[in-house]
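What you see is the complex with one protein chain gone and the rest in place.
Coming up: chain A.
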Amino acid sequence: MLHIYCPHCGELREEEEFHCAGEAHISRPENPDALTDEQWAQYLFFRKNPRGLHHELWIHATGCRKFFNATRHTVTYEIKETYKIGEQPQVVEQGGNA
């Protein structure tokens, strides 16, 4: 069971209090109607599935109900950092995939 630091609560809490909400840093296109079906599908359906560092969106569902981002290693399950929405990760894969 993961031990997750909620950047809003400022505490390490048990995984049971959280839900993962998928890949982080996927921003909604400003003008969806200007996109081709392919571009819209990229936003809608396509997600990374890396072996290594992954930036994820989490919610402290039974805590403060706030969303935040986490950089998690998908092999070791280490959570390298958590940070608020709007902030950028400090820990990135060599080559940078944030």
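Things to note:
Just so we're on the same page, a residue touches a chain if its C-beta (ideal position, glycine included) is under 8 Å from a C-beta of that chain, and two chains touch if they have at least 3 such contacts; residues count from 1.
Assume contacts and distances are computed from a predicted model.
The subunit not displayed here is recorded in UniProt as "Sarcosine oxidase subunit alpha", chosen from "High-affinity zinc uptake system membrane protein ZnuB", "NADH dehydrogenase", "ABC transporter permease" or "Sarcosine oxidase subunit alpha". For the options A:Leu2, A:Cys20 or A:Val92, the residue in contact with the chain missing from this view is A:Leu2. For chain A, the residues touching the chain absent from view are 1-3, 14, 19, 21, 27-28, 31-33, 35, 37, 40-41, 44, 57, 59, 61, 65-67, 73, 75-79, 85-86.
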